[in-house]
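A protein chain is absent from this complex, but the other protein chains hold their places.
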Amino acid sequence: MLTGVRLFATAALSALALATAVPVRAATPADTLVQAWAIDDMISLDPAEVYEISASEILGNAYQRLVTYDVKDVSKLSGQIAEGWTISADGKTLSFTIKPGQKFASGNPITAEDAVFSLTRAVKLDKTPAFILDQFGLTKDNVDQMIVQTGPMSLDFHMDKPYAPTFVLYCLTSTVGMIVDKKEVMSHEANGDFGYGWLKTHYAGSGPFKISQWKPNEAVVLERNPNYGGPAPSMARVIYRHVPEPATQRLLLQQGDIDIARNLSSDDIKALKTNPDIKLESGVKGTIYYMGLNQKNQYLAKPEVREAMKYLVDYATIADTIMGGLVKVHQTFEPEGFLGAYDKNPYALDIQKAKDLLKQAGLPDGFKVTMDTRNTPDITGQAQAIQQTMAQAGIQVELIPGDGKQTLTKYRARNHDIYIGVWGPDYQDPNSNAQGFASNPDNADTSQVKTLAWRNDWDIPDLTKQTDAALLEADPAKRAAMYQDLQQKALDTSPFIIMFQQVEVFGIRKNVDGVIIGPSFNDNGFYDVTKH
Amino acid sequence: MTTADIEPEGRHGALPPWLLRLGRLLLSLVFTLFGLLLVTFVIGRVVPIDPVLASVGDRASASAYHAVYLKLGLDKPVWEQFLIYVNQVLHGNLGESVLTSRPVLDDIRDVFPATLELSTVAILLGTLVGIPAGVWAAVRQGRLSDQIVRILGLVGYSAPIFWLGLLGLLLFYAKLGWVSGPGRIDIAYEFDVTRVTGLMLVDCALEGQWPAFWNAVSHIMLPASLLGYYSMAYISRMTRSFMLQELGQEYIITARVKGVSEARIVWVHALRNAAVPLVTVVALSYGGLLQGAVLTETVFAWPGLGMYLTNSLGSADMNAVLGATLVIGAAFVTLNLLSDVLYTFLDPRVRRRG
Partner (left out) sequence: MTLIASREWLLTEQPASRGQARFGQAYRTWLALRGNRLAMVGLGITVVLILMAIFAGMLAPYDPVQGGDLRTERLLAPSWAHLMGTDDLARDILSRILYGSRITLLVVGLVAVIATPVGLFVGTIAGYFGGWVDTVLMRVTDIFLAFPQLVLALAFVAALGPGIENAIIAIAITSWPPYARLARAETLTIRDADHIAAIRLQGAHSARIIWGHVVPLCLSSVIVRVTLDMAGIILTAAGLGFLGLGAQPPQPEWGAMIAEGRQFIIDDWWVATMPGIAIFIVSLGFNFLGDGLRDVLDPKARK
């Protein structure tokens, strides 16, 4: 008997001792920056394919583009790999010259040949982001005539129309405009794939860091690029570790196991404000939270109903409580930080006004409607809060939850009543959102162009023309005014209830300085980071 | 799992019965695996998600969309798609994961060791605690200690493991700091260890990286203890009932009469005989751990098969979901088969009967 007890106790104790005797090491190495972030959206490292938030940021630290902008003031455009550019008299050609003496991480020199190769390669590979370049009249077949090398360090970029230069340049700052090392990439080419199979998981750029390792859903490691033309970063390594849970990220941050937590929840942010070891830094991002009201629904098609519903969202309370710190109220479709952004937020919760409007619409007792809700905590929380305020005016909203792919499939088929979700601009130019929210060239069910306006059956020939016209306006100030006019019209009549703009918050250990949080995800930079 | 038990006994006098039994088991394995394939294929076909959309994203051009549509073979009739599927799986091709853009099999090969390591440590803990506890309960049958073991076991069956994991993390990691947090090893060590077997503890030990080794131990302790608790509950209960059977046998009474010490009777005579069915029990609960691992790994950010499965589910990556399901199913079947085979070879009674 005794033996049994003793054995049992020994086993239990040794298990416990094993667990407790181990010292837990905190603090990360001095030359390494460690971040926890949900990076499970990453599917590729090839600039011609990358379209995901996490991969965009990583490429932003590892590649360079022809042109860039000041992250503090996006209207200041400047050359990055390019020294400068000129615009032809007819407005249909941009000529770039490349800065001399620059090198890729591999040691190969950066020339106009690389730039032409990178841009034509993206068009020919025709991956998801290729449309950003295709907008200028580029196709697989004509791209070799449209983007041409004119000298060892110069190239011409031809377009089918005299697009606004700001539009072209902003598009070239996106990840699809990143310059890859032609020699390196083509040495890994297989079956005419332009090295795509290799670059998907490898690196051939010239940014401050090089991507040395990517373990999907686990970690990404960046290492200092010794051949970088600018000032050398003080961090030798930047490590992204995939941690999906906000609460876990916070624990890791508090324990000093990581330097930066990237997906903190509003309540984590509130709690960390008082923590002496941690500081919070934030920046507005282009992502917008909105609802789309399908005009195929008989109730939602009434203009008074659309307006009434804009008064039935408690914008301020949601922004202060369940989304606290992670969004700011923003009701126009161009996000802050974009050319033509329009800072007007006329709507607030007003039950009485909404009831009056519903009466005018002939629906004094309200109506029933469904809302397709993606099952992430932020969207679900917002939807439930909105459900409560809508009910106060008699509008009974039934939530239909689903995962992202399901709700999107339904949305794209125009089978929803209300869709609540997020929209992020594709590139740092106002046209991206204007085209989504205020353009619908063909409202037929068979249309190939499924803009957000199309998805909500909002037939707007006049606004579509205005959106197209703004694209060709060469003067930046006039162009900005055109977008502001569009936004005012959308604010008044559109079936979009635009609610918030995302604020990205970093929880950072006190000893870390120099993190740059830019307006777009590929602007978040870590090359200036120091630790003390 | 022993279908063969009830089937008519072999008439083929020429072959040794154990060989026949083994052959039958293997045949049923093949059949079951084929069934697994059919089930996963059917599941994959009824998804209300546009697989092309899941692959190319919301904003792809029409031509990019169509290219993927053809690549996925969606234009062919269903039976043809199934044949293609079976053929591919037989060639070790489980398709490409949308999430990682890598072959699913490569992904699984990468993540499987993490699950293997976790469940092996868990089963060790569960066995080391569960068998003595079960023996103890059997010896003290009906008394307080028996009740305690029984209640502890039932508690193990009843608590949601993901909830215990969350509370455990909060208490032992966040508040007390006794163990390390989520993940397999601290980031500081992560890049010091080269991957040889994929088993973190083994890799650290092979390279003699003892600080890293102990760090990995402090990471695995909590999730493995929780998982181990579940198998402990099962193992202790089965041990108790096997031991009760043995302790009631005549040879035990004979031994007692002969004056053999009680400890020797329990730990040597009885336990040795109970060991045969126990091996089966341990093998079965090892398979059951694969299931517990799905939820545990999600809570502990443990980069194993379970987390791979839930990640893929979250992004509707059906190739990965079905691949992981298939692999878990196959592992489960194989473990069951193994326990059958072990039983056949270890128990002289069964061996003789065939």
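Note that the chains are named A and B in the order they appear, and that numbering of residues resets to 1 at the start of each chain.
What we mean here is this: a residue touches a chain if its C-beta (ideal position, glycine included) is under 8 Å from a C-beta of that chain, and two chains touch if they have at least 3 such contacts.
Keep in mind the model is a prediction, meaning the values are calculated, not measured.
Visitor: In the intact complex, which of the presented chains make contact with the chain not displayed?
Guide: Every shown chain touched by the left-out chain: A, B.
Visitor: Return the single residue from A:P246, A:G292, A:G337 or A:G518 that touches the missing chain.
Guide: A:P246
Visitor: Among the options A:A204, A:L399 or A:L486, which residue touches the chain absent from this view?
Guide: A:L399
Visitor: Looking beyond the chains shown, say which of B:G35, B:G73 or B:G177 touches the absent one.
Guide: That would be B:G35, which touches the missing chain.
Visitor: Touching the missing chain, which residues of chain B?
Guide: Answer for chain B: residues 1, 3, 6, 28, 31-32, 35-36, 38-40, 43-44, 46-48, 141, 150-151, 154-155, 157-160, 162-163, 166-167, 170, 174, 241, 244, 248, 287-288, 290-291, 294-295, 298, 309-310, 313-314, 316, 318, 321-322, 325, 328-329, 332-333, 336 touch the chain left out.
Visitor: Which residue numbers on chain A touch the omitted chain?
Guide: Chain A touches the chain not shown through residues 245-247, 250-251, 265, 267-268, 271, 314, 317-318, 320-322, 373, 375, 377, 380-381, 384-385, 387-388, 391, 399, 401-403, 406.
In this section, only the chains that are shown with their structure count from here on.
Visitor: Please report how many Å separate the Cα centroid of chain A from that of chain B, as a whole number.
Guide: 39
Visitor: Using the touch rule from the top, collect the residues of chain B that touch chain A in their complex.
Guide: Counting only chain B, the residues touching chain A are 48-50, 53-54, 56-64, 67, 98-102, 107, 110, 125, 128-129, 132-133, 135-136, 139-140, 169, 172-174, 177-183, 186-188, 190-191, 211, 214-215, 217-218, 221-222, 225, 262-263, 266-267, 301, 303, 307-308, 311, 314-316.
Visitor: Quick check on the complex: what are the chain A residues that touch chain B?
Guide: It is residues 1-5, 7-8, 11-12, 15, 18-20, 22-25, 28-29, 34, 40-41, 43-44, 51, 126-128, 130-131, 134, 200-201, 213, 215-219, 221, 239, 241-245, 248, 251-252, 254-255, 257-258, 403-406, 408-409, 412, 426, 448 of chain A that touch chain B.
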